[in-house]
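The complex is shown incomplete by one protein chain, all other protein chains being positioned as in the whole.
Right after this comes chain A.
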Amino acid sequence: MTEFVKPDVAYFELWPLLVVFGVACLGVVVEAFAPRSARYITQALLTLAGLVAAMAGVVMIGLRFAGDGAAEDGLVHGDGAAYGLLSIGGTIVVDGPTLFLWGLLLVFGFLGALLFAERHLDGGVSAFAGQAAALPGTDAEREASTRGLDHTEVYPLLMFALFGMMLFPAANDLLTMFVALEILSLPLYLLCGLARRRRLLSQEAALKYFLLGAFSSGFFLYGAALVYGFAGSMEFGAINEAVRNDAANSGMLLVGIGLLSVGLLFKVGAAPFQAWTPDVYQGAPTPVTAFMAAGTKVAAFGAMLRLFYVAFGADRWSWQPMMWVIAVLTMLVGAVLAITQTDVKRLLAYSSVAHTGFILTGLLGVQATADLAVGEISSLQAVLFYLATYGFSTLGAFAVVSLVRDSGGEATALTRWAGLGKESPVVAGVFAFFLLAMAGIPLTSGFVGKLAVFSVALAAGAWPVVVFAVLASIVAAFLYIRVIKAMYFDEPVGDGPTVAYPSVLTATTIAIGAAATLMLGVLPGPLLDLAAVAGEFIR
C-alpha cells in the first residue's frame, strides 16, 4: 500500500474549470434561496459573468504559456512544439489544444446562455417549461403557464454541462475522461426534456437520449477496462508507452479501442451511432439544441483527438482504417438522410451528422510531424479550426430557427418556411448565409474548414475518404439549396411564417455567429495561426 500523496493542484491553470464549476454550484444555491422573482436575472447574470471570468482565465493562461517565463517554469515541451502542464496527479492536462478548446467551449457556452435567457420570442417567457414536473395537458401545467413560471435551474445545468465539456478534452486518463463524459451528459439529458412547447416530443427526446447515452457510456467503460488490462494503467502517457513497447495482447487493445470509440462516436453522432441525433435535436428546446450541437461536438472531438493522438497515436495503423469506414459512412448517411427531411431542426441534425463525418476526415489525417512540410497544415490544426467554424454557424442557424414561429410555437416544418425571403429578407438572408457556410461555399468559414480537413486527409493518403467526402458534399449542397430555394423562390403556404422580433440576446448570438462565419471565411489566418500556436498535445 503506497502512502497517499496529496495531489498538487495548479490553481492558476485550472482557474477556468474551477470558475465554471463554482458558478454552477452557486447557481444551485441561488435556486434554493433566492425569491422566484429575482432568480432569472440573478442566474442569467451570474452565468454570463462566470463565463467571462473563465474566458479571461483562458486568455491569461495562454499568455503565460506563450510568455518568456514559460520555459523556466517547465511549461515548454518537445523543443517548443507543445506547451502546458499536468495537474491533480496527472489526471488533468492543460496544454495548447486544451486551452483552444476551452476558449471555444466558453464562447459557445456564452452564446448558448444568451439564447437560454431569451424571453421576447414567446410572450415574455423563456423556451423552457414552466414546471417540468407538471404532466403535459394537466391543470398543474396550465397553472404553471398562466403564472408565467420559468425553470431557472437551466443555468446551473448549463454550467455543469459546460464543466463536463471542458473537463472532457482536458482529461489525461480514461477514468477522468469517463467522469467528464457523465458530467457533461447528465445535465444535457435533463435540459432536453424541458421544452415549453411540444412537451411530449421533448420528453421523448430526453428519454431516448438518456437510454442510448447510458448504453454507450457502458461501452466506453468496458473499453477502458480492457485497455487498462492491456496497458496496466489508465493514464494516456503510460498507455502510449505500452502501445509502443508491448506487442502481446494486442487483441485486447484492439477491442478496447473499438469499445472506447463506440462511446465517443456516439457523443459526436457518427454513423452507425447517429440514430438519436435527429430526435433529440428536434425535441429539445431550440436553445439547448444550439448549445448542445456546438458544445458536445467540440468537447467530444477534443477528447477523441487526445485519446487517439496521445494514447493510441503509435498504433494509428490499427484505428485509421476503422475511422476511414466510419467517416465515409457518417458523411453519406448524414447527407443522404438529410435530403428526405421535412423539418428544419431534423434537417440541421442530419447535416450535423454529415459534419461529424467531415471532422472525422480531418481526425484520420494525422501524420507524423516529420512527414509534414514546413508550413503545411497539421490535422490537429485542421480539426480545431473546423470545430470553431462548425460551432459558430450551427449556433447561429439554430438561433435563427427559434425566430420563425406560428401560433403553435416555432414553425420548424420546411413548408412553413416557404416565402420567408419576402416576409423577412434579413432573417432569410442570414439563414441562407449559415446554410451556404455549412455547404462549404467559399468566402464562408465552412469552406476553409472543409479545405483544411480535406487537405490533411489527402496528405495522409486517405484519398478514397476525400472522394467520398466530395460526393457527400455534393449531396449535402443539394439539401441546403433546397431550403434556400424554399425561402426565396417558393410561394408561401397559407399565411406564411411570421418572424418574431428577438431581444438583444438572440440578436447578439446571431450577429456573432454570422460575423464569425464571415470572418473565418475571408480572413481565417489568425484563428488558423492560433490553432498552430496551440501546438501539440503533451503527454
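By definition in this document, a residue touches a chain if its C-beta (ideal position, glycine included) is under 8 Å from a C-beta of that chain, and two chains touch if they have at least 3 such contacts; residues count from 1.
In this section, contacts and distances are computed from a predicted model.
The chain that is not shown carries the UniProt protein name "NADH-quinone oxidoreductase subunit M", picked from "Integral membrane protein", "NADH-quinone oxidoreductase subunit M", "Iron ABC transporter permease" or "4Fe-4S dicluster domain-containing protein".
Checked against the hidden chain, the listed residues A:Ser217, A:Thr277 or A:Gln381 yield one contact partner: A:Gln381. Only one of the listed residues, A:Val125, A:Ile481 or A:Ala500, touches the absent chain: A:Ile481.
Considering the full assembly, A:Ser455 is the residue among A:Asn249, A:Ser318, A:Thr415 or A:Ser455 that touches the omitted chain.
When the omitted chain is restored, the residue from A:Val5, A:Ala32, A:Ala133 or A:Ala373 that touches it is A:Ala373.
Touch with the chain omitted from the figure is made, among A:Ala66, A:Ala225, A:Leu443 or A:Ala507, by A:Leu443.
Within the entire complex, the positions of chain A that touch the omitted partner chain are 372-377, 381, 436, 439-443, 447-448, 450-452, 454-455, 458-459, 463, 466-467, 470, 473-474, 477-478, 481-482, 485, 488-490, 523-525, 528-529, 532.
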